[in-house]
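A single protein chain has been removed from this complex, and every other one stays in its place.
Chains here go by letter, A and B, matching the order in which they are written, and residues are numbered from 1 within each.
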Amino acid sequence: MSDRLASGTGTSQIGGAEARASRSLAGLLIPIAAVGAALALVPLWLGDSRVLMGVAVLGLAYACYTIAFNVIFGSTGQLFLCVGALAGIGGYGGAILADTVGLPIMASILLATLAATLTGGLLSFVAVRRSLGVIFTGIVTLIFSMSFDALVLGLSDLTGGDTGRLIKSGADTFLRDRIPPYYLMLALVLVFLLAHGLLRRSHVGWAFRALRDDEVAAELAGVDVARYRVYAALVGAAMLGLAGSTYAFTEGRISPTTYGFGEVDVVVVVMLAFGGIGTLFGPIVGAVTFTIVDETLIEFGQLRQVAYGILIILLFLRLPRGVIPTVASLWRRVRGLEGLGAAKSTDSAAGKVEAVSGEARSAE
Amino acid sequence: MLEVKGFSAGYQGNDVVHDVAFHVDPGEAVMIIGSNGAGKTTLFRAMCGLLPPTSGRVLFEGDDITGLPAERIARLGMRFVSAERHLFPRMTVQENLFLGAYPRRPDAETMSIVLDLFPRLAERRRQHAGTMSGGEQQMLAVGRALMSKPRLLMLDEPSTGLAPLLAQAAYEALGVLRKGGLTVLVAEQQVPLAMAFSDRGYVLENGFIRLQGTTEELAANPSVRHAYLGVT
Partner (left out) sequence: MIANILDGIVLGLQLGLLAAGLTLVYGLGGVLNLAYGQVAVISALVVAFALDAGVPALPAVGLGLLAGGLLGLLLDLTILRPVYRLRGEARVLLSLLLTLGVSFIVDGFLNWRYPLEALSLRIGGGAVDILGVPMRRGSLVASAITLVTFAGLFVFFRYTSLGRAVRSVIEDEEGARLVGIYPNRMLRLILVLSGVLAALVAVTRSMVTPVDTTSGLSITVFALIVTVVGGLGNVAGALLAGIILGIINVVAADLIGTYISLIILLGAAAVTILIRPAGLLGVKE
């Protein structure tokens, strides 16, 4: 059991990773299946309400986005503040291709996903070429986000501008029913989790860990840091494009707020930070928690933002590693296993945040 | 004037300097000599508030200054010129000197004393500190420290990066200051230079004070001669 938790947070032991890979495919599949089974039961409970199912589908979409962000940022430390924009390329791209250009839905989704993938890869390539650090990568991707937003508003003939557009394609299919979209998005979530899990267990995952822990050492050990960063961005962007476009077709209408920075990026960062940056199931924990919290607080309207602000502050001061690593730590301590090395999150993004909070607290 | 007792300091739990004790009396020139890595810089940085000590006391003119932040200590009459000098590169020589007197207004008299001592600085008054040569930067660093009319001047390896003639000139300038009544504590790797200048000294090795005595005593000491003066 503690093995699974340990593998959830990741270490940089080479031999250990390979050993784990060969024996724990079950260790990957079983928890994912468990999560899938648990989430599959949700429609039994909420299935009667179209509104609530809509919220659940959106929650799963956010889970997809968060997994993607985890792949990009959690694995290789690239602060991509353009999650919404990349998903938006998928969403708006798919909608335009299907409605305006007339392509079949599948083709539209595929092409839109491709567009998002290439964009994400390009952004990463540029950032890597110019050796932009975390902060500057964040700023440049933020600028990209804002540009995408302006583009959507500007090309209002195609995109419906401020009010958004309806998506006619797929209107009479199962995509717009109450329950099937939920299982469709759930399938995506599980596939993404599997993909991420497999990636971590592969040599690519090993490279990711190496470059997170110590970039210089990784370069010296022959890891082409640039290449792996771009790989992670390509995978993450593909996930975003796919999730964004699939979600658009299930919703039937999209607008700038569907993929806006404030609506998507900020939420995704908080979800991941809450769940645990770099952990496999952190995105799920974060997305589920937040969807529930947000829906519960819905009547407070604007005041929710105040709550989120307080939450961000508390989160980064007190719980920087996120829920999963903290719980894993507690569990190990309870079992008397703390101090056996392993699962302290060594990922430099979470590590930085942890070091940040740790130093802040120890100096108090 | 300066008393250090049982002083230890280091980085991240590992002490580099162990249980050091020494003193400096008013008007004296005292040297701390040792090779690279002996702990001289760590010792000075911890004494001056740039690094928290692990244990021990530092007393300056009777007041306990242990663990005070560097900016506080700098205002008490004890000035430190570090080996990296830490000048303000995009500010002029004049601005650097003015800042030496902070928070007081730069005193015209002190300014002229410093410029007399280092005529090269007077020539380059409006030059940016970052564009000056090593020797000029060293002069500026010392000059800046002097602007506050300190009673004790601490220097960490003032000869760093200076050609022999310039290092010589630097110590000569310090000698002039001494005659004016300044108390000086210097850490130095180039032992002959330090010996020509100081009255007394301590030998620091691996973070411990191994020997102490007047310059004559140390100069005559066989292990000192062997290790630091190249005598076999």
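Following the convention adopted for this analysis, contacts are C-beta pairs under 8 Å (C-beta built on N, C-alpha and C of every residue); 3 or more make two chains touch, one makes a residue touch a chain.
Just so it is clear, the structure is predicted and the values come from calculations on it, not from any experiment.
Asks: Decide which residue listed in B:Ala70, B:Val176, B:Ala196 or B:Ala220 touches the omitted chain of the complex.
Replies: B:Ala70
Asks: Just one of A:Leu103, A:Val140 or A:Leu211 touches the chain that is missing; which is it?
Replies: Touches the omitted chain: A:Val140.
Asks: Touching residues of subunit A against the unshown chain: what are they?
Replies: Touch with the absent chain occurs at residues 126, 130, 132-136, 139-140, 142-144, 146-147, 150-151, 153-155, 262, 266, 301-313, 316-317, 352-353, 355-357, 359-360, 363.
Asks: Please give every residue of subunit B in contact with the chain that is not shown.
Replies: On the side of subunit B, residues 48-50, 69-72, 74-75, 79-82, 85-91, 95, 98-100, 102-103, 105, 144-145, 148 touch the unshown chain.
The definition used in the following text is that only the chains that are shown with their structure count from here on.
Asks: I'd like the Å distance between the centres of subunit A and subunit B, where a centre is the mean of that chain's Cα atoms.
Replies: Roughly 55 Å, centre to centre.
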